[in-house]
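Structure provided below as structure tokens; questions to follow.
A protein chain is absent from this complex, but the other protein chains hold their places.
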Amino acid sequence: MKSGRFRFKIGNRELTLIITIVLIYLFMCFAKGELFYARSNIEAIFSNLSYDLLLACGMTFVIILGGVDLSVGAVLALSGIIATLMAQSGIPTAIAVLAALAFGLAVGCLNGILIAKVHVAPFVATLGSMSICRGMCYVLTSGYFVANLPTSYLNIARGSILFSVPNKILISVIIMIVLAVLSVNFRPLKSMYYVGANGRAAFLSGISSDLVKIIGYGISGLMAGIAAVLMTGSLGMGHASYGLSFEMKAISAAVIGGANMAGGEGSFLGTALGVILVALVNNVFIMFNGSPNWSGAISGIMLIVAVAIDMIRNKIRERRTA
Amino acid sequence: MSVLELRNITKSFGANKVLTDVNMKFEEGEIHSIIGENGAGKSTLMKIIGGIYRADSGEVILDGKDVVMHSPIEAYEHGIGIVHQELSIVGNMTVAQNVFVNCEPVYKAGFINWKKMNSEAKAALAEVGADIDPEEIAGNLSVGMQQIVEIAKVIAKKVRILILDEPTSALSDKEVDRLFQILDDLRRKGVSIIFISHKLNEIIRISDKVSVLRDGIRTGTLLRDEMNEPTIIKMMVGRDLGRLYPPRASSRDGEIVLECKGLSLRNKFSNIDFFLKKGEILGVFGLVGAGRTEVALSVFGADNLDSGKVLLNGKSVSFKNPSDAVSHGVCYLSEDRKVAGLFVNMEVRENVVSACLKTVCNKADFLNQGAIGKITQDYINELDVHPSNCSRFRIRNLSGGNQQKILFAKWLAAKPTVLIVDEPTRGVDVGAKSMIHSILRNLAESGMAIMMISSELPEILGVSDRVMVMSEGRKTADFEAEGLTEETVMNAVFNTDGGLR
Partner (left out) sequence: MKINNSRMSAIISRVNLNYLTLLLIMIILVAVMSMRAPYFLSAANFAVMVDTFIMEAIMALGMTLVILSGGIDLTVTGILPFSSIMLALLMGSGMSFFPAAIIVVLGCSLIGFVTNLLRKTLNLHPMVVTMAIAAILKGLNLTITGGSAMSDFPDSFKAMSSMTVFGMPLSWAVYIVLAAFFIIMTKFNRNFIKVYFVGGNPEAAKLSGIKIERVYMMVYMISAALAAVAGILTAITYSSASYSYGTNADMRVITTVAIGGTSLTHGGSGSIVGTMLGTLFMAVIYDAFIMSGLSTYYQDVMTGVFLIAAVLLSEFFRYLKEKAR
């Protein structure tokens, strides 16, 4: 029995997802040829991937905890506006970036406190903070773009420090890998699986469930903050409408990747593959002249289909064992 | 012809056989009681009659006809009503609404006749001798009053067969008297009453017949003039003691590790004293609701204490939460492993270290997977868990007995000095049972102080060194286990005058 320190399990689901992604890719290469595998199209697929990846990672933690975070899209928008407003007014880039991250973390922790300490249902607490954050975006900007950002700010996302891979992709992939590894081996993150799988048993086992929950929602908020810096830097401006319905995409990606809404289960590799699959399906849809308006709906449909497939698979498995 | 007859009813939950070939007959106008220890299958039998469960095999014969019921609704249509053990009162509705739930008196088009409903509810409540305002919100009533409402609710449905599952557990003596008068009235009106209780004196007081269940088997039915406490107790507990229990403690003079004085918690337990010695097993016996688990949870820091003192190694302690208790070496192995013990969808190795995560981490809080693997494999070998390569299996794929062993492994890995085990052999097969008994003895011999809560008398007598009996939130007796008989313990349970409630 092997047990390496950074051992990843490629379970059934991950394999299925990889095969699905490869099949769709191959199919599209044949069906649309150059149009599909042109560098511009691949870049288009990847352009939103980095933000989705970060939000989905945070969402995976929250879903593992048995909750849900509807505020991520709005927190992304507001963190982005805070950072861009600061950067625009000449405050050093580092401070602006830190402010965005701190803000995301703070909102996440507040959600966590409401949920863990005051026992507000997760969707109610995060729905509330979603509304507050989205509203604040418009209050701060009146719906105008926040542009004219210093180059140092823009370079965080646009620059490239390694193999000419854009920083934003590099950063989000690295963060994803780090979280994935930590979730296996780092006690405070590993504890989330216990709390989500069986809160009562975790409490009786001496795990401080409340703190773990606050950390989980805090990470989700922090991820939104990081995504905000990358998104505003990459697009060169901040706007109140960024991140609309991103929560839907993040939940879908996590669930497609194997996270169980009932808590206790979730895989980061699966989530990453889920993000890629959702992005790819969206691209396929557009390639076949579908309207980009369907992006949110596609996430919704994929979520329902993923859960339905799980359901059927479990039924078949039960019948076999019974 | 009997009103209701059960023929060869058998029912299992998974591998656990709860009822085996049970035959019973219920006649018109009689009170037929059913008694048995916890887990003897009484409630399951009633749920089969009430259409909530279906028997795996056997027949339910109503008025000579074989019936199959799929839901409580159908049972009601056959005139069968159950007063459930768990209150099925909806707290935010009025008393009248609860009494007439789903059969409200209505005008045309489903419009409720509130006036009629309230007055009929008042009448129904008067019938059970309760003066409760039908417009009061049910949740504002005391539990005893809610129980009365629950009874009124079923009686108001004009049932022919009335099943009462432990109806008196929340009632005061006066309320019990009143209830028995009502049952007497109903009997005279020709209703067949099936009465389930733990309380022997009550059963003898009102029953025409009593059937005894033991381990899912009917051990006999007594008529009114054959009933007396010793006979019934013998039928409840008299089983072959062919099973071997481990030897008792080799030494009885270990120092006192944990001592509790005057523990009280409102509505749960009061004035509980006990001590645990190194190397000994204290058995705690009592029926469900006696307050045993509650005491354990409070000592463990998972619940509050209103008053009382807990001394660990002579020093006064008060654990704020389980985490605190575990770090002091006090561990609690919960009674319901699926709800409060194990993480059934997680791997065996993850479960084994769940209570000692801190100790398998390095300074930076990273888990040492190698150490986890080793600890897990060690316990798998030591406790003989099958299959022996199950380290990465999910708990839900193990059998009940092996799951229970993993639960033990989880707590042993936390290196306790005081181990409280709650129903350690519930839902495991005979082989795993004796294995767990010898594990407990070995742990005690290795210097651990153990408190074993159990509802199984033979287990209490066979495994413990000392026995404490609890009933209705109070400690009723202390015994040396050597030479103790089941009858003595049962008498200590039943001979309580006026408990906490």
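First chain written, first letter: the chains are A and B, and each begins at residue 1.
The rule is simple: a residue touches a chain if its C-beta (ideal position, glycine included) is under 8 Å from a C-beta of that chain, and two chains touch if they have at least 3 such contacts.
Since we're looking at a predicted model, the values are computed, not measured.
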Touch with the omitted chain, as defined above, among A:55, A:82, A:96 or A:125: A:125
Residue of B:97, B:334, B:351 or B:425 in touch with the missing chain, whole complex considered: B:97
Listed residues A:18, A:85, A:106 or A:307, member touching the removed chain: A:307
Chain A residues that touch the omitted chain in the full complex: 68, 70, 114, 118-121, 123-125, 127-136, 138-139, 142-143, 245, 248, 251, 261, 291, 293-301, 303-304, 307-308, 311
Contact footprint on chain B, counting only the chain that is left out: 52, 71-73, 76, 82, 84, 86-93, 97, 101-104, 106, 109-112, 114, 140, 153
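Here, only the chains that are shown with their structure count from here on.
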Mean-CA-position distance for chain B and chain A (Å): 45
Touch list for chain A against partner chain B, complex: 1, 3-5, 7, 184-188, 190-191, 193-194, 197-198, 200-208, 260, 264-265
Parts of chain B lying in touch with chain A, wherever the complex brings them together: 300, 302, 321-327, 332, 334, 339-346, 350, 354-355, 357-358, 361, 365-367, 369-370, 372-373, 389, 391-392, 410, 414
